[in-house]
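Sending over a structure as structure tokens; questions will come in a sec.
Omission of a single protein chain aside, the complex is shown with its protein chains in their original locations.
And now, chain A:
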Amino acid sequence: MSAYLNGIGWVTGTGCGMGSQGSELIFADLPLPALARRDVFAEPNQRFGRMSDYAKLGLAALAFALRDAGLESWSEKRPFGVVAGTRLGCLATDLDYQRTVLLEGGGLASPNLFAYTLANCFLGDAAIQFGLTGSLLAVNETQSAGLGALTMALDQLALKEEPVVLAGVCDLTPPEPLAGVAQFHPGAAFLVLGDAPGQRCYGSVSVAADGGIECNGTRVESMAELIAAALKER
């Protein structure tokens, strides 16, 4: 079971990037950039400023991935799917929202923040921004963050549920209570996977017989390794 890797985009401690720009290192133990609308979109975007940091991060990485694949622009909605792997999801937003609940017996709870207290909410923003009407979901994994999401995406392609599925990871820097507990490099990165090669194809991603993931024939254990293998091929 394999798919073509037609685009790569990311926002990590090394900055914002796309596969076509190349990079030696994507994920690093560095603070994430504070994203402004102009870092991601050339045109004004009324929603971006109101989004949570988690949603901005995920939406930006999806934007760069679609741009890299030449699929950012659209005129009709498209049945593309997204599977986003995440360790902590929107926990930072949850904590921010909960602080508003503690005031005035909950009377000042923020409806705007509440709308972002689901790990999949940035996918709703992505659906609106990019016209995506496939299956969009977030998954928390126990092993190899991101690769479970990737396998699920490959399954969707294999069943021909969608012609294009984006798979990746999205995590902010762990918020204070979990800073010492959850250890991983924060950031978001998404791959554009398709059932046909795109204008900028980085090769193929496949599921091996034992369930492991391979990129261009190289076995990978993480999303970072997968992207490195894809960019090396290029």
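Throughout what follows, a residue touches a chain if its C-beta (ideal position, glycine included) is under 8 Å from a C-beta of that chain, and two chains touch if they have at least 3 such contacts; residues count from 1.
Here is the rule we go by: contacts and distances are computed from a predicted model.
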{"item": "Among \"Beta-ketoacyl-ACP synthase II\", \"Ribose import ATP-binding protein RbsA\", \"Succinate dehydrogenase cytochrome b556 subunit\" or \"Branched-chain amino acid ABC transporter permease\", the UniProt name of the subunit that does not appear here", "value": "\"Beta-ketoacyl-ACP synthase II\""}
{"item": "Contacting the left-out chain in the complete assembly, out of A:Glu24, A:Glu43 or A:Glu104", "value": "A:Glu104"}
{"item": "Which residue of A:Gly19, A:Gly134 or A:Gly168 touches the chain not shown here", "value": "A:Gly134"}
{"item": "Absent-chain interface as seen on chain A, which is shown", "value": "1, 77, 79, 87-89, 91, 94-95, 97-99, 101-102, 104-107, 109-111, 114-115, 117-121, 123-125, 127-128, 131-143, 148, 151-152, 155-156, 158-159, 161, 177-178, 181-182, 211"}
